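Input: one structure, supplied below.
The complex appears here minus one protein chain, its other protein chains still in place.
Our next item is chain A:
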Amino acid sequence: MDIATRSIEGGFAEPVFNAQTVFRATMDAMARPGSIQALPPLAHPPAPLSATAGAMALALCDNDTPVWLDPRLQAEASVKAWLSFHTGAPSANTPADAHFAIVANPAEMAALDGFSQGTQEYPDRSTTLILLIDDLASGPSLQLEGPGIEKTAMIAPVGMPRHFVEQWKQNNQRFPRGVDIILAAPGSLACLPRTTRIKTMEA
C-alpha cells in the first residue's frame, strides 16, 4: 500500500458516534483515574500508531490543537500524513507548544516537565500526553489515590517513562499546573490526571 492510501484509509466508520464513544470512555477514565475503560478498535491508523491512540487523536484533535509526535512516530511519514489528513491538526515544533503529545515509546520519552505545564492563571493550557502502552495489567503496579478514586485504585502499565513515580510526584507538586496522561493500550485505556497521587510502586 502506498503512503497516500495508508494516510487516507482507517478513519472512523461513523465519525459522529465513534468520536462520542471514544470521548465518553476517555471522560470516564479521566473522572475515575486507574479505572480501565474498554475501547474497541474504531480507527485503523498506520503503524506504529495504535488503534486506541489513533481513535483518541480523531476524537480530540483538530486544527486548534498542535500535536507533537515522539521520534518513533515522527520517523514514519504515513503517521504524520494520516493525522493531518483526518484531524487537520498542525504539528507542534517543540513539546512545549503541544496541546497533545503522542508517544509511541514512553520508556525513552523526554521528561514530563518539558511539555507545556499551563500557567498559574490558565492551568488548562497544558499538554495532554497520550502514551502508547502494551498492557495495563502486567507492569509494575501503581497504587493510586486522589479525586475520582473512592479509596485506592491500582494499575500496572508496562513500559512507563523512566523514573516515572518521581517525575509524577513533581508533576503533582506543580498543581494546578501540570500534564495529564492518557494511557492507550490495545483495546483499553486509563487516565492519570494531574490530581492523581501514586502511593507506592512495587517492583
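The criterion applied here is as follows: a residue touches a chain if its C-beta (ideal position, glycine included) is under 8 Å from a C-beta of that chain, and two chains touch if they have at least 3 such contacts; residues count from 1.
Convention: contacts and distances are computed from a predicted model.
Enquirer: Under which of the names "ABC transporter permease", "ATP synthase subunit b", "Alpha-D-ribose 1-methylphosphonate 5-phosphate C-P lyase" or "Xanthine dehydrogenase family protein molybdopterin-binding subunit" is the non-displayed chain listed in UniProt?
Expert: Hidden chain identified via UniProt as "Alpha-D-ribose 1-methylphosphonate 5-phosphate C-P lyase".
Enquirer: With respect to the chain omitted from the figure, which of A:11, A:54 or A:193 is a touching residue?
Expert: Of the candidates A:11, A:54 or A:193, A:193 is in touch with the missing chain.
Enquirer: Which parts of chain A are in contact with the chain that was left out?
Expert: 15-17, 19-21, 23-24, 26-28, 30-32, 59-62, 64-65, 99, 119-124, 126, 128, 147-150, 175-176, 180, 193-195
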